[in-house]
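The other protein chains are all here in position, but one chain of the complex has been omitted.
Letters are used for the chains, namely A and B, taken in the order the chains are written, and counting of residues starts over at 1 for each.
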Amino acid sequence: MSSANRSLKRAPGAYVFYIAGVILLGIVVAAFVVSLFWTPFDPNATNAGAKFIKPCLEHPFGTDNFGRDLLSRVMSASKYTIYISVAGVAIALILGTIAGIPAGYFGGYTDKGIMLLGNSIMCFPGILLALVAVAVFGASVTNVIWALGLVFAPTFARVCRLGTMEIKELDYITHARVMGVKPARIMTLHIFPNLVSQLLPATVIGLANMTLFESGMSYLGLGVQPPDASFGKLLSDAQAYFRVAPWLVIFPAMMLVFYILGLYFISEGLRVSLSKGGK
Amino acid sequence: MQGKAGYFVGKLIELIVTLLLVSLLVFAAFSIIPGDTARVMLGPDASQAQVDLLRTQLGLDKPLVVRYFSWLLGILTFNPGTSYAYNMNVGTLIAQRLPVTLGMSAIAMLMVILISYPLAVLSARKPGRLGDQICSVIGHVLFAIPPYVASLLLIMLASSVFSLLTVGTYVTPAEDFAGYVGCLLLPSFAVALPKIAMSFKFLRSSIIEQRASDYVRTSKSHGLSDLKILVRHVLPNSNVSSITIISIILSDILGGSLIVEQVFNLPGLGRLLLSAISRRDFPLLSGIVFYLAFITVLLYFLSDIAAAISDPRIRLK
Partner (left out) sequence: MKHLITKSVISVMALSLMATSFAGCNKKPADANNNAVVGITQEPGIFDPHTVVAAGDEEIIFNVYEGLVKFDKDGKLNPCLATDYKISEDASVYTFTIRTGVKFHDGSDLDANDVVYSLKRAAGLLESQDGTALVSELDSIKEVKATDDGKVEVTLEAGNTELLSFFTTGIIPEGYDNCQAAPVGTGPFKFESYNPGQSVILVKNDNYWQKGLPYLDKVTFKVCADMDAGLTELAAGSIDIFPYLSADRARQLDSAKYNILSNGSNMVQIFALNNKVEPLNNLKVRQAINYAINRTDIISVTMDGAGVELTTAMSPAMGSFYDKSLDGTFKQDIEKAKALMAEAGYENGFNITCTVPSSYLIHVNTAVELASELKAIGINMEIKQVDWATWLDTVYSNRQYETTVIALTSAYAPYDVVSRYQTSASGNFINYSNSEVDKLLTDIPLTADEKTRTDLYHKVLKHLTDDACSVYIQDPTTITAVSTRLEGYYVYPMYVQDMSQVKLVQK
């Protein structure tokens, strides 16, 4: 705690990042929390008589081609976006770390084998993998999340592997090895904590890519099923109407950018304070 | 590792095993997902007899394993087979789509380098100054704009503000080269935006780090000019990481341009891949995946070698 305090003091830049990040992410999280209890309208109730209403007092974000209130839809979409991206990245992160650290630490055939598998998964079209997941386990958001997690795992594995290769050459790790500390202990207690600063930006990129990949998959009908939506799905639905109803693009895009930027700023803040604190 | 030859042979084996593994995965996926190629080609109005006839004509009545091995045999003799849906050689089909995907990758890459390098060098000269701050903030924001959103916003901007109506029209390079480059500019920019931010951020911090290192300080005290230090020491050393970054960016662009192609209506490899999946066109899909895998593995391979060449520590060994 005290070291964190000290590092915050030493790095004034981190404050700015934290504040900006918390505000931006806060908007999205607030929308999510409130949507659990209340939305101005039923986000899925259609009303043919109220199509394409411009943003006004009653509908601050306007309405869509079904006459549904966009603010309500954006609020409930935050739920799916957060759920899918966080759960997907968590899976990818866990799988990637478990595979990447030993690969970097042991090198040799362990490394070759793991990287080979990782490369193969990376080359495999994610959409096809999602189709398989849905075919085998049924069409649900959870299955798609597993597929997404698997698709993104190699990226994290690469980051962990490269980081581990650098860190294991550091004196104190070599020292620990010579002292006979078990590899598992070295990897979990000494290497992993040092990887956090490298994994954070990768996690944020992963979160951003995950939200997008998910919306891309809706082209094949995978992911969130209508009438529910995520930010990405709202955007892909809006594409058809951007000429007549630009607000359908602007508001979901804004929330999506808030979400990614908010996460990103917080990770930047963490990185800045961690790197200053580490020195 | 026994010298350079051993290294290359090792990498080559890796490449082959990866490609085999990928094709095997595609094959496994196809045996799992529902959908009948002949039925997709003929549509719901065709009778079962017609569908069966087409199945026999295409050789779809043979078990998947047999088809996989005949495909594999084809690949070994450099013949990727014939697409079911298009009734054309898979190699030809891929070659037709390459101008879009490669052109977009090249232009996006060029944009990344041309914009991020100068800005990073400029920013890193005086870290913390106003210019640096502004660049960093813009970088952060750009980084958070995914290509999909960027594509939509760019199309909106181009068609409504600048009334550039060419968005969404593809011109082949043979027809009109300037037009071809022109129609790829916006989509490439949409793909490049977050990568520019990523590369800028990375380069900037890497240059600052190198600057602060002992040898640069020593060179400075020996009276070397800023420019010389930058060109001789700082950039080459930050290159280790920038090459890695570039290869990651390239493979991202290659694999991730699917959505952008869709939004901008470009007939690229991504759309061909999507069409192969939705039509259950096994030879075409395996061909594309095989090709993409080949490029990706090659990129990593090249970046490994480049890193080995430019990293003094690796060189010393």
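We take it that a contact is a pair of C-beta atoms (placed from the backbone, for glycine too) under 8 Å apart; a residue touches a chain by one contact, two chains touch by 3 or more.
All values reported here derive from a predicted model rather than from experimental measurement.
From the options A:Gly26, A:Gly113 or A:Pro226, the residue with contact to the chain not on display is A:Pro226. For the chain left out of this panel, the touching residue among B:Tyr86, B:Phe200 or B:Tyr291 is B:Tyr86. One chain is missing from the display, and on chain B it is touched by residues 33-37, 39-50, 52-54, 83, 85-88, 93, 96-97, 111, 114-115, 118-119, 121-122, 125, 155, 158-159, 162, 164-172, 176, 178-179, 181-183, 185-186, 189, 225-227, 230, 262, 265, 267, 271-272, 275, 277-280. Interface with the hidden chain, as seen from chain A, comprises residues 44-46, 48, 51, 65-67, 131, 135, 139, 218-222, 225-227, 239-241, 243-244.
In this text, only the chains that are shown with their structure count from here on.
Distance from the chain A centre to the chain B centre is 21 Å, each centre being the mean of its Cα atoms. For chain A in complex with chain B, the residues that touch the partner chain are 112, 115-117, 119-120, 122-125, 127-129, 131-132, 135-136, 162, 205, 208-209, 211-212, 215-216, 219-220, 232, 235-236, 238-239, 242-243, 246, 249, 253, 256-257, 260-261, 264-265, 268. Residue ranges on chain B touching chain A, taken from their complex, read 14, 17-18, 21-22, 25-26, 29, 32-34, 140-141, 143-149, 152-153, 155-156, 159-160, 194, 198, 244, 251, 255-256, 258-259, 262-263, 273-274, 277-278, 285, 289, 292-293, 296-297, 300.
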